[in-house]
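All protein chains but one are shown at their positions in the complex.
Labels for the chains are A and B, by order of writing; each one numbers its residues from 1.
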Amino acid sequence: MTLVLQGIEHRVSARTHLYRFDLALRPGAMTVLLGATGAGKTTMLRVMAGLDAPSHGTVWADGINVTGRPVRERDVAMVYQQFINYPSFTVADNIASPLRVQARSHRRGSVGAGMSDADIRARVREIATRLRIEPYLNRLPATLSGGQQQRVALARALAKHAPLTLLDEPLVNLDFKLREALRVELSALFAQDDTTVVYATTDPAEALLLGGDTAVLDDGELLQHGPTADVFRRPNSLRVARAFSDPPMNLLSAQATATHVVLANGDQWRVTSPRDSSPRGMTGTGACTVGIRAGALRLRARDGDVALPGVVALAEITGSETFVHVTTAVGPLVAQLTGVHVLALGARVTLFADPAQIYVFDAAGALCSAPEFAGR
Amino acid sequence: MARIELAVSHAYGANPVRDEDYALRPLELTFEHGGAYALLGPSGCGKTTMLNLMSGLLTPSHGVVRFDGVDVTAQSPQARNVAQVFQFPVVYDTMSVADNLAFPLRNRGVAAALVKQRVGQIAELLDLSDALDRRASNLTADAKQRISLGRGLVREDVSAVLFDEPLTVIDPQLKWQLRRTLKQIHAELKLTLIYVTHDQVEALTFADQIVVMMHGTVVQIGSAAELYERPAHTFVGYFIGSPGMQFVPTVCEEGALVLCGQRIPISGTVLEQQRWPEGSFVLGVRPEYLALVPAYTPGAAHGVVIHRHDVGTYWLLTVRVGTGSVATMLCARVAADIAPPVADADVWLLLVGTHTCVYVNDRLVLPCAPDANGARA
Partner (left out) sequence: MKPVNQRAWLLVLPVVCCVAFSAILPLMTVVNYSVQDIISPERRVFVGTEWFAAVLRDADLHAALWRQLLFSLSVLVVEVPLGILLSLCMPASGWRSSLVLVLVAMSLLIPWNVVGTIWQIFGRTDIGLLGATLTRLGVDYSYAGHAGDAWATVLLMDVWHWTPLVALLCFAGLRAIPDAYYQAARIDGASTFAVFRYIQLPKLRDVLMIAVLLRFMDSFMIYTEPFVLTGGGPGNATTFLSQYLTQKAVGQFDLGPAAAFSLIYFLLILMLCFILYQWMQRVGQDRAVEQHDG
């Protein structure tokens, strides 16, 4: 399905929940809505689903204006962060419920239309097998674990085979490892399908792992939209860089000269001019903000590196990575290191960075210079 | 402070017969005083049961709990003098923050001057000084949880402070600061801290020693680095790291490893002198250690790139090693500063190296396995 949101704005009484924006979803692909709690993700999903009518603007689904058309008349599947199932239905009946509604309504185009009971049972079994909940088909949701309950909710959404599937932080209430496994499965499931998926999350790492497109939201504003890795590599403003980084991007206030940035401690770093034309380049001089991705900071020096000595505030070990928080003369920094690094609180370390890997934002927060990317 | 020894098992139902009847299967563990420990495992692994056995909220169905050698099995939490912080904030709504913090001390008849001094000190540590006169019910969830933490830490003479997933309700942006606070508190107050969590980040960041649990048993006790580099059990390998360790069924034949239908010569690798187990075993390799190497490098397997995924700070490559029924999908993590191979490209992945682990029946056999059951925490 192609879904286009045109000039959408949403207000409830005097409060603006979404500022005017345009957004066209890539059909058949996944779009991640990334933003902190309260950024407007859920409101945007509700507008897309037709649960809320926008105060302004038009929602186009496959070229048809569906603004204000209620959700029941649209073909939309939705999954919430709470595990929402019919408590008195068995798992099988839960998954079958949208199909039974479709079978009764005889609406053309939906998978359930004209399905017999046997057809429905077969489809339920197929979906349950894909989501690995087949052994529990005759149980009640309350007797299942959290992960299994959310699988049932996902299965119900998938069974509907809606052209538009909306997921509102579906994995946030699950255990760490379960989240990881289900995320991989979901990516694979939706990759096979031609459904257009919108996935809301607060976790930048999750957005990166899901891939697809990402739309970054902050405080009701749609800041940037594009392929996930591109948005991550070229955040067009300081706000996007802040919203789309975990651990947070290191931001240092500095003064720009024609060719260099001068940090608070007097260090001068040469800024390599960007090869492609999208950022504006180093224009003019004056106050600016230097951004360094946590992943660009290392403990081992390479040729041409700048050194940032400091004291360890905390080493957060995620397993595959260690986030080292370091207090330095230019401010607090976070380095993202591969593997386990045990560093005591208060230990002295020196972080190294390649000046070619820095971002520069002007005083207004717009991107001036971004590191070149070898992967393309 | 106390040294806590457990020699217990616990079943919630009467007359446990099978292993599955136990929430906690028979085990022996010692927590040294002044240590920072984490109990890590998925939901239902028995970690909360173990915590409640230590605090005295639960009496073990079998065995004894000792504090500094004294049998406290039948004692109440109050008599054991432990503090516990729960998953969801517990605050006394009608009291001010200061009264909340003072509550455990006043209940024990501590002198008013000492109470005031101690409350001030803890409030300072937890950044609650400005809120001391406010009513606890009107605060945010994370402030409430800091109050709960504070009530746990306020008693100087406490045997141990037990935490049951205390950071669940905290905003992700604030989590690292609280983790740091906990580390500082441990360094300053020298209390025995025991921390239950399903989140590897919490456990690895917080604890000096991590107890990994699964199905009511302890599978490994060790430092963050030990769990990462030398998982004693395949479950630990899978559980620590994201994505976790990957496992490849292998046999050793005449100076070569046979896996996924390929013969991989081991002469010239760092593990050349290794004595490999008889029969079939499993190689464990982390995605971070699966390096891309030139063709026919000793210890490397040939594969085809199925998919490459740009994760921003690094690439995740999905590589199929072998063909047909013996094919295995491996995930390799490649640094972002090199251009990775495209889909369908032939690659060679270094499987045999210093970080390779070998498992038989899910237990680490090479390099020298630490004994999980007999280990002292």
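Assume contacts are C-beta pairs under 8 Å (C-beta built on N, C-alpha and C of every residue); 3 or more make two chains touch, one makes a residue touch a chain.
All of these numbers come straight from a predicted model, not from anything done at the bench.
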Given B:T73, B:S96 or B:S223, the residue that touches the chain left out of view is B:S96
The one residue from A:S55, A:S187 or A:Q268 touching the chain left out of view is A:S55
Going by the contact rule already stated, which one of B:L6, B:V82 or B:L227 would touch the omitted chain in the full complex? B:V82
Contacting the left-out chain in the complete assembly, out of B:S55, B:T205, B:Q220 or B:T313: B:S55
Across the whole complex, the chain not displayed is touched by subunit B residues 55, 57, 76-78, 82-84, 86-88, 90, 92-96, 103-104, 107-108, 133-135, 137-138, 148, 151
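Everything below uses one rule, namely that only the chains that are shown with their structure count from here on.
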Roughly how far is subunit A from subunit B, centre to centre by C-alpha average, rounded to an integer in Å? 27
Please output the residues of subunit A touching subunit B within their complex, sorted ascending. 36-37, 145-146, 175-178, 180, 184, 202-203, 208-209, 211, 228-229, 232-233, 246, 293-295, 313-320, 323, 325, 336, 338-340, 342, 345, 374-376
Residue ranges of subunit B in contact with subunit A within the complex: 42-44, 171-173, 176, 179-180, 183-184, 187, 198-201, 204-205, 223-225, 228-229, 238-244, 286-288, 309-315, 333, 336-340
